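A single protein chain has been omitted from the complex, and every remaining protein chain is retained in its original position.
This part shows subunit A:
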Amino acid sequence: MFPNPQLQSAPASAEAPAASPVSGAVALLQGLVAEGVDTIFGYPGGAIIPIYDALYDFQEQLNHVLVRHEQGGIHAAQGYARASGRVGVVFATSGPGATNLVTGLADAQIDSTPLVCITGQVFAHLLGTDAFQETDILNITTPVTKWNHQITDARDLPAALAKAFYIARSGRPGPVLLDITKNAQLQLFEHAAYVPCTYIRSYRPRPVVRPEYVQQAAELINRAERPLILWGQGVLLGRAEAEFRALVEKSGIPAAWTILGAGALPTDHPLNVGMLGMHGNYGPNVLTNECDVLIAIGMRFDDRVTGRLDKYARQAQVIHLDIDPTEIDKNVTATVPVWGDCKETLPLLTQLVAARQHPEWRQRFRDHDAEEVAAVIQDELFPTQDELTMGEVIHQLNQLTQGEAIIVTDVGQHQMVACRYARLNHPRLSITSGGLGTMGFALPAAIGAKYGAPARTVVAVIGDGGIQMTIQELGTIMQTGIQVKILLLNNQFLGMVRQWQELFHERRYSCVDIASPDYVTVANGYGIAARRVEHRPDLQPALRQLLAHPGSFLLEVRVTRENNIFPMVPQGCGVGEIRLK
């Protein structure tokens, strides 16, 4: 076996003190410490035992959170990364341990979450022999990783690890997987010092900004009568919230968010006109088709945002700011592409745009808001019926958290309600599986989020379908004592699919009637306090108890069974055809 020349660090000079030999496993952990890692989510197994053995001596520096399933581990790392803005780290063994990461990798890839996943692999001499717990994890994960690499020689390990962290967090972030054969974990080698990676010749994460395009964008904005800003997670990933806010406030342009962009501008900011897309707010959807200039910032025109593309903003000139050139012109053709890091491009743009107010145009959004309140929001947040609604639960939660808590949501109806109505005063308070729509995401992601932002209250809002997908992570909560507030909205249905079956399939409720265990008993079995409520007078005291309890708490709220999420842009329709009922 020869070390890969492209991964070799510079040879130590003759004067450098002779390094004592270390194993690949120890070099790995030293590298993690050098990268500033404090928490690892993982699960041991045969092919990664040498790394776990080395970890025994690193317990002071590296906190390993033992999850109950590798999928839980990677979702926890995603929650950690999204809450903290740092790289999430996962350990898993070969074979099934590694394949259990695939859903989380796909989720992190589509939602641009920086992760470094370390998988053990069988001995190099066994590769390709169908050895016990051998799986070709590199080829399995190639489509769902930003980069992946196999290490069969410990001498390649430090440089590969440095490259992995650099790739995961630079440019448009994403998940990276390093597969390390057992012999490389055990192999002793002379390791001088860990050198972080700052440069890869074939990889240019930071585009050179072309000022003439910024200039053209500004001219277009200054001539616009009805401009609309759409922002996405790029603003958060680029840590450009302040720069973004400066542009919005100077230009006076109403701004709407994608589900992953939530929180870059506080919910109650006067220029925040709400959420885009299929279950977004009425105003920003309808007025997307009436604006004259659309300014898209760090977003990718997902089909859930645009609806039918040939009926999407055909009248508008589109300015698209993105760090990833593959997003420009991918779904919506840009009149002016501003390729670059928005941390850099936004201030340039703000400098050139005129200070304006757009009072009449902004009034249009308020008028549409009033329509939406009357048709949808009033009944959702202040229902007159006996049964509880998901909306009123989130509304009451807002009253108690005051927009200061992290809200982690799963996927489905409760997700749309929580994202629509949750109040967020700061960035990184909303964590959800946006692009992939992974049920089972919320419980483990909330655990990770609490590790990533220990000072914040973390509320996991989950449906009765999603919680049953990763409910085993209650065991992680039990063992670690981490504080997660679980708010289970139980409508005794797979609600979003049921809604589609009601609206588009003649109420043929095929396989959506899902039974639940007694969640209070289940939680208690894991030593977690729990309560169930189904009547309005109990709701607020129960929510208070959820938040005030010293430790994790599961609150199950029985909500009305057959509520539908509106507004809705039905599939195959344009955003202008959004329905209020």
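Following the convention adopted for this analysis, a contact is a pair of C-beta atoms (placed from the backbone, for glycine too) under 8 Å apart; a residue touches a chain by one contact, two chains touch by 3 or more; residues count from 1.
The rule is simple: contacts and distances are computed from a predicted model.
Visitor: Could you check which of "Cytochrome c oxidase assembly protein CtaG", "Tellurium resistance TerZ family protein", "Peptide/nickel transport system ATP-binding protein" or "acetolactate synthase" matches the UniProt name for the chain that's left out?
Guide: Hidden chain, UniProt protein name: "acetolactate synthase".
Visitor: Among A:220, A:256 or A:296, single out the residue that touches the unshown chain.
Guide: A:220
Visitor: Of the residues A:20, A:59 or A:326, which one touches the chain left out of the display?
Guide: Considering all chains, including the one not shown, the answer is A:326.
Visitor: Sort through A:125, A:204, A:366 or A:561 and give me the one touching the missing partner chain.
Guide: For the chain that is not drawn, the touching residue is A:204.
Visitor: One chain isn't shown here. Among A:63, A:99, A:133 or A:335, which residue touches it?
Guide: The one listed residue touching the chain not shown is A:335.
Visitor: Suppose we count only contacts with the excluded chain; which residues of subunit A make the list?
Guide: 6, 138-139, 142-143, 146-150, 167, 199-204, 207-208, 213, 216, 220, 223, 310, 317, 324-326, 328-330, 333, 335-337, 339
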